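What follows is part of the complex, with its chains left where they were.
Every chain is named by a letter (A, B and C) in the order it is written, and numbering of its residues begins at 1.
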């Protein structure tokens, strides 16, 4: 789909089939695109990325990256010739090398002279906030510290395709936003598959989301679409967000339709930055008349349809969705076509920079 | 005639009696044959043979190895057994052996006699002077007035045989019995001076024997007519 | 579906093949020298049969003894920390360094009638030297280090993570040993036991020195080969081949078993 906007042969086209693990996955990525792969335990996410990395040879594989055939038609390029870096859950830092040498390993393998490789390593360590650990052996690092060094090591190879298999599972919440920001900067011009359990990762980093269940792709679409209107059971359990795209003006997000939205930026967002507002429908209140008070965002909207959702009702409108209790819906006497005011507090709106050209910002 | 034992005391034990004989490795073939003949002549006796280098055998006896008879390949080792009071009575020589020049089949270096061993183009292996066959070789060299420069001084006759039989060495000096025992792979050449280095094999019953009568009988059997015939067939000279 | 293991540099195959040939060609040379018309007769002679049977019995007993003595020693070396540990490890290495004949002398000086323990043993009515027991002791002396060192290496490489988990689950050290450590290092233990068996099967110098060479009692296959070599090199070669075949059969049988368990 997205590959249509790129020259033929660029990006990733892959199909992986393993009978033993009951996995049959097909995936396409445009060059520079970041795809988040979500799915329950045992769905086949790790199987996919290890096959792409060339570490696991499935029954059938056909993988093409930027015009090069990595697998298929009898070809099976070994891992080291793929330009594909993989960071998995376990850091697996080389125990006999210190952090600096671990990170310098990739550049040196690519022929970069020792000194330059070390300097590059130090830059990456610095970027990931662990410059002071450069001299430590992996055995002297905590789990989280080790994972950050491993991330630096994967990034330092400047791979054509970067595979991240739950890279932040071991990082503490207080540093995750920082790493996420770094990743967004890095992933902006890198083809990346990010296996994650965290919807925020998908939101912040991915152009597209692929949901895998029981070894099959059950959803594949722009992040915005999948996270707002999930069609799969797993997607519904973890997502269902309101995403409103636009760009920043005077500290607010302004949509192409001229709607201005106050929110809490996840990082400084200068004017003109393409931005997505993320709101949980649960945080959106529905009023028949515009109310006063602290909420900064009041948006006129027309109800398109009402969906029962357990003992809640999902009120779908032309602007955003709201999830309210059955009792409220009854009291307000809502029906499709009703004009309503959607109210959401600025503090309940997260403003994330959207990637230029990413579907969410289009 | 002298070999039969009918000791009245071992009626019950007669079925079970085992005679252990320690003999030098170079006696393996002859003593196996003699052992079988002795068993055939003495109901209920089984001969168990322990072979090894003569000095190994003596060392084992010193360490308490249970044996009834000892036959060594030289007098020096037997003397040390006597000195250690391992022997019952005096050892008696039962055979002699002389050296022969040994070449591989086909004799590629064209060795004709002892003097050729001193040729620089001939690869010669000898026993080391500290082992019996090496000592004999040294005496032979002196008697013949030649100076052999071996490429190797081997630990035992077997090693000399092995090197020559495989063609690795062009010539060596070993006992005539060893040459006979080794068959077609080697050729032996008589040495006129051999008599200057005759090796004598002594045998003795041992002090620690559980069957002194049987031990004495075996010694007598080896020294007797049958023993002499078997030894002569193998190339040993008379004592 | 398979992991793409086997990612080693292809050029390694050249030195690896050289290395394999260096071992294989001499063995082939022996096979080529065997006088096949005589082979059957040579290896089925009573003395060969007796020697083969004795070798199998003693090497098996030795392997059991090595496991019983060697597993504890390997564990202590791998898991304990104490002064003199590396001295102890060097000590364990020594029987491999010593020419076996010297090992045999050492055993004689220990268990022989005039040895350190000889008198005490004699009081107990035990005469060890020159008996089948002596063969087993001689083989154990030279084979034990193989088991200890190979198992210690496996234990160290395996690490203690699982043992630590087992302890937090309430397992006593003995339970940890039985249910975690030993099962985890089983492949290493089997390799070590095979090494010991192999070394025992080929043992010559210590046996001839300490146990002597009596048919059916102490004359194992290597001793028989040595003896035959003096008079009948063909027989020696044939018997050597028999030894090789026996060893290969045992190794393959155990390895096969091992491989099945490893899956």
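Operating definition for what follows: contacts are C-beta pairs under 8 Å (C-beta built on N, C-alpha and C of every residue); 3 or more make two chains touch, one makes a residue touch a chain.
Since this is a predicted model, take the numbers as computed values, not measurements.
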{"item": "Per-label copy numbers for the whole complex, where each distinct chain appears once", "value": "A x2, B x1, C x2"}
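By our rule, only the chains that are shown with their structure count from here on.
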{"item": "Per-chain Cα centre nearest the global Cα centre, belonging to chain", "value": "C"}
{"item": "Label of the chain whose CA centroid is most distant from the centroid of subunit C", "value": "A"}
{"item": "Distance between the centres, which are taken as Cα means, of subunit C and subunit B, whole angstrom", "value": "34"}
{"item": "Distance from the mean Cα position of subunit C to that of subunit A, given in whole angstrom", "value": "58"}
{"item": "Centre-of-Cα separation between subunit B and subunit A, whole angstrom", "value": "90"}
{"item": "Subunit B-touching residues of subunit C, taken from the complex the two chains share", "value": "108, 112-115, 118, 127, 129-130, 208-209, 212-217, 226-227, 229-233"}
{"item": "For the subunit B and subunit C complex, residues of the former touching the latter", "value": "20, 25-26, 28-29, 48-52, 56, 59-60, 62-66, 157-158, 161-162, 165, 178, 181-183, 185"}
